[in-house]
Structure formats: structure tokens, C-alpha cells
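Omission of a single protein chain aside, the complex is shown with its protein chains in their original locations.
We call the chains A, B and C, going by the order they appear; numbering starts again at 1 in every chain.
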Amino acid sequence: MDTKNFIAKRVAKELKDGDVVNLGIGLPTLVANYVPEGIQITLQAEHGILGSGPAAKPGEEDPEIINAGGFPITVLPGACFFDSSTSFGIIRGGHVDVTILGALQVDEKGNIANWMVPGKRVPGMGGAMDLVVGAKEVIVAMEHAIKGEPKIMKTCTYPLTAVGVVKKIITEMGVMDITKDGIVLTEVAPGFTAEDVQAVTDAKLIVPNNLAVMEI
Amino acid sequence: MDTKNFIAKRVAKELKDGDVVNLGIGLPTLVANYVPEGIQITLQAEHGILGSGPAAKPGEEDPEIINAGGFPITVLPGACFFDSSTSFGIIRGGHVDVTILGALQVDEKGNIANWMVPGKRVPGMGGAMDLVVGAKEVIVAMEHAIKGEPKIMKTCTYPLTAVGVVKKIITEMGVMDITKDGIVLTEVAPGFTAEDVQAVTDAKLIVPNNLAVMEI
Amino acid sequence: MNKLTTAEEAVKKVKDGDTLLVGGFLMAGSPETLIKALLETSTAKDLTIVSNDTGTVDSNMIKVMQQGRVKKVHGSYIGSNPMTGQMLIDDKDSVTLYPQGTLAEKIRCGGAGIAGFYTPVGVGTIIEDGKEKRTFDGKDYLLETALRGNVAFVKATVADKFGNCFMRGSTKNFGAIMARAADYVVAEAKKIVEVGELDPELVTIPGIFIDALVQSEDA
Partner (left out) sequence: MNKLTTAEEAVKKVKDGDTLLVGGFLMAGSPETLIKALLETSTAKDLTIVSNDTGTVDSNMIKVMQQGRVKKVHGSYIGSNPMTGQMLIDDKDSVTLYPQGTLAEKIRCGGAGIAGFYTPVGVGTIIEDGKEKRTFDGKDYLLETALRGNVAFVKATVADKFGNCFMRGSTKNFGAIMARAADYVVAEAKKIVEVGELDPELVTIPGIFIDALVQSEDA
């Protein structure tokens, strides 16, 4: 299993029966493949779907039913459709239980930066700001560092997407909870030590005595 | 023809092809019976209908399709239904061309009072405040006075429904335009003189030389 | 995730002091099965009722009010329920009246995470008492704030077992927005179908908003 799928599979264990979940583009979309047995979730797509299903099969694409990345998908029984103001009413109103998305940086205050790098071409924030502010729980799912450069920071240096919203970070190296005391490393991935994780983390990690091994 | 139908028939001549019209309860509902030949209007009902039709025939009542008074009605081809926030978005957003409603008092500034009489049981304003503020044109259709007591005032004495919104008043005695100079009597009903109208009007009426006769 | 329950069970969620949002415009879309269960099987008191009209003399809410269990009403048109009119006479602070569109928008905002909005409705009337007035592009507006409930009762024409609700014709009115603005939402439906049987394009309220689903006596 590659790194992205490893992360996605661990993230999926966070989901609870009945959750309404919004998955960001990229790695987070893989989470849908690993929803545990017996857990039923409803996927929300910010441009106007509740009950999104898998990608459409070749030859069965319907250009009127796409995901937030613009690709043809299917919907599951019990799905429904609505306009963007209704959709963001759902998001901003706190009716999405979990949003899972990537980040450029996250810091120990729960701040997240995931929409622009100063000096680089800006794609726009899309629905990310609404999602991280509106969802009841924000899980950041990402690779721990980029070429050794930490992404988990004491303080974000990139422009923020939102302030104090992230409660959990899941990477290929471990699982971290953001608490008022700082970032607690609750699980470490097989093959890594807490020191390994700290070495590519800018924020000081709090490591409990009973550090668990990350299982997927 | 009785007074109410006389007023309603004259009001109907104000309607233009394509108008979206909201009719208040009581006398204004009669206007629908007199829409001139060749003029197509769309009736809006504030609880969520565009394209309301006549009352349902006995035995054909559908409790899920009612008018704003709670009575079973029909809808015309091309009708649609929506919720209250959407409906008042239509009203407040200026998408109703004409609202026709009764009043307790109207004054020469275009102020209207039609929702409460101090000291009497208050039924609530319902959608009246939204309608008179939101509609592009507000026509007051009412009997000119109550037992000789004027309702067309220099200044309303009852609590207002809205400020400066009424542009036209149609009664069994005449048609009046509210202008920045005051209330102009533009038409007088057959059998009345301008003096007759003034006698039961608190505001000073401006009477043009070419005062027309009110025709229905 | 079985949302199907009885009216008696569902109304147990209403506690003393709760704010209860009740869908409907007069009798259209009024969740009478649930209000009847509230009347007959619940003792919750000191209730705040949010309703366009608090029903008519023929509906169940007036009986709940006659039991002395309602301490406060937020509504718009109350001419059809003389008990509410009497409450207003007895204690003017016990009934707050709003322009109907303002009431609808306050509830929509409550469900959509918006704290407040500026409306031109009510400017220059007694509605503006105590409210911030502000000018945008030369026109005056009043600040109105969001309204939410602990529990909402709504009525659907058809619901699937996930809670997706189709509210037919002019029954959508307040129920469609109230279902998004309460912590616990109960829908009664005239007809309950399996998931997948309701056309996704006909869903008035997505099932994620519905916590409990009750067969309506109006079936």
C-alpha cells in the first residue's frame, strides 16, 4: 500500500456511523474506499450533492453529475441535489460532521494554511474556508513533510485558511491531536520513532508514555 | 356591480402583460376576476406559489395547495412551489411587479398603516410589510372612508406598515396618485365630484383641471 | 441509524424551557400528529414556540397553549389563533411578531451559520425598535439576527427512511427551513418509502437534517 492509501485508510477509521463527510480533492478522496464495515456515511460535495457515490464507469458518464473536481461520478440511493447557496448553508451551518482535507501547513494552534503560497500562482480558496470553519470536525490528511521541510508548524507562515479549526492530523508517520497544550502525538506509524516524527516537525510534539502504534 | 367589485375592476386596468402580482386577502383577491383580455399576469402567493389559479371546486380541494388565506385553490400551467425564505426572497428582492392590498390608512407621503389598530387585538403583520417594501409598485385598493371617517390622511395616526411606498390609491370614489407635491386626484367616479371626495379625505387633494371620469 | 419511531417517543426530546420550531402555514404543512402527541403525552412546559401563525382554532397548538405550557411565541400572523392574541394582550413581551419574510430569513440564517442580515423591511415602523439601522447605497436597512430551536417539528408528504422529505405544493413554507435550524428534528410524513424510492430532484429537506421520522395520522 502506498503512502496516500495508508493515510486514507487510517483516516477512514475516524468515521462514525451516520456521519456527513466532505472529502477534499486528492488524497482525501481515497478515504471513501476504506470506510469500515457497518459504518454508513453520507458524502457531501460542496457544489450541490449529498450522497455522492463512486466515479462513473467509462461510457456511463453523465455530464450533469460531477464531483467537485469536475469529474463524472454516480450518486447512491437516497442522494439529493441542491444549489450552491443551499450547499454552503449546509456546510457553514454545521451540518457536515467531518471534513477531511490536505494542507500546506498546520500549526499547534489548529490554524491551517492550504490555499496559497505567496509568490506562486493563486488558484483560489474555493470551498475550503467554508468547510474548515463550518464542519464540526476538521481532519488534515497529508504527507508529513515535503522533501524534509516540515508542514506541521509552531506557527503557520503561509496565509491562513482559518484560525484554530484543526483538531487532528493524520500523516504517513503518525496521528496527532491538537490540544490546548500543543500537538500530542497519539500514534506513531510502524517503522518510525517519536524522534523520527519530531525531526520533520517544526512544532514541539508532546509524546505520551503510552504512545500507540498506528494501525490501519 | 357592488363597491368592492367596482374597485377591483378598476384596479385590474393597472396591470400590464407579464406582471407578477400579489393580491392581499379580501377585496384585492377580486382583482383576479377582472384581468383585461390579452393581459397575462402571474399571481404570487407569499407562502410559496407562483401561478396561483382560481379556488378549487367543491370536492376537488387539495389540502396541500392553499392560498394565503388557508383556502384550497388550484394552480395554472407553468406554476411552481417553493419555501417561505425563497418566497420572501422573491418579494423583498423586487421581483413582484405589483402588490395590491387594503389599508386602514394611507397618507400623502405614501405611508401605509394596515396591520394594527392600537388598543385592538393585533393579528400580526404577516407578509404585508415585506410586500409593500419589496414590490415595485404598491396599489392600495379600499373603500374610501369608514362611516365617513377618512382613511386617506395628511399623516397616518395608526402604526405604520411601511414608509413612503404607496404610489396609487383606488377607491369607489376615485383614483389618486401620490406625488412629491401631494395626493393628486386623477379620476373621479361617476356620480361624485372632487368636492365629494375631498369631504371624506383628510389629506388635501390636488385636483387637476382635466379631471377624468373613472371608467371600469 | 434507524430514524423511524413513534410520535410519543419523538416528542420526548422536547424538554422544559425548550424552543420548538413548528412548520406549517395555517393548516398546510402543519405537523398535527406531532403536536397532538406533545399535547397528550408530553408534559414539557415553559416552551417557546416559533411558528408563522401558531395554527388555527381547529389545530392542536391552541390546546397546548390552553394547558399553560407556552410562555413565549415568535410568529408573524396570529389572527387565526385567539390564544396567541390573548397572550399578547396579557403580556406584550410574551409574543414577538416579525414580518413574515424576516421570520423566514432569521430561521434560514439559523440553519445556515449566518449570524445576522440587513433587511429593508420594517424600517420606519415599530419593528425597528431596539434594532440597529444602517444605510447601504443610500437605503436604510435593519439588522436582524438568526433564530434557532432545540427541536423542530415538520410535516412531509413523502419521506424515505433516511429522512429525505418531499413537501408537496404549498406545504413547504416554514418546515423546509426549520428542519435546518434545530438541534433535533422530527418529521412526520403522510407516506414513508424505502431509500431510493424518492426522486433525488424532489427532495425538499435532505435526510441528514432529520433525526426522527414518524408516520403521520394524516395518511
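In this text, a contact is a pair of C-beta atoms (placed from the backbone, for glycine too) under 8 Å apart; a residue touches a chain by one contact, two chains touch by 3 or more.
Here the structure is a predicted model, which means the values were calculated and not measured.
The chain we do not see here touches A, B, C in the full complex. Across A:38, A:70, A:148 or A:190, the single residue that touches the chain missing here is A:70.
Annotation: of C:33, C:59 or C:119, C:119 touches the absent chain (contact as defined above). The residue touching the chain not shown here, chosen from B:50, B:132 or B:185, is B:50.
When the omitted chain is restored, the residue from B:28, B:134 or B:174 that touches it is B:134. For subunit B, the residues touching the chain absent from view are 17-18, 20, 40, 42, 44, 50-51, 75, 77-82, 88-95, 134. Within subunit C, the residues in touch with the undisplayed chain are 105, 109, 112-120, 134, 136-137, 139, 141, 145, 166, 168, 201-202. Although one chain is not shown, part of subunit A still touches it, namely residues 45-49, 62-66, 68, 70, 75, 81-85, 87-89, 91-92, 111, 121-130, 133-134, 159-164.
Rule of thumb we're sticking to: only the chains that are shown with their structure count from here on.
Using mean Cα coordinates as chain centres, the one most removed from subunit A is B.
Taking the mean of all protein Cα atoms as the centre, the chain whose own Cα mean lies nearest is C. Chain pair with the larger contact count among A-C and B-C is B-C, by C-beta pairs in contact.
Centre-to-centre separation between subunit A and subunit B, using Cα means, comes to 55 Å. Separating the centre of subunit A from that of subunit C, both taken as means of CA atoms, is a distance of 35 Å. Inter-chain centre distance (subunit B to subunit C, centres taken as mean C-alpha positions): 29 Å. Contact with two or more other chains is made by residues 108 of subunit C. Across the assembly, subunit A contributes no residue in contact with two or more other chains.
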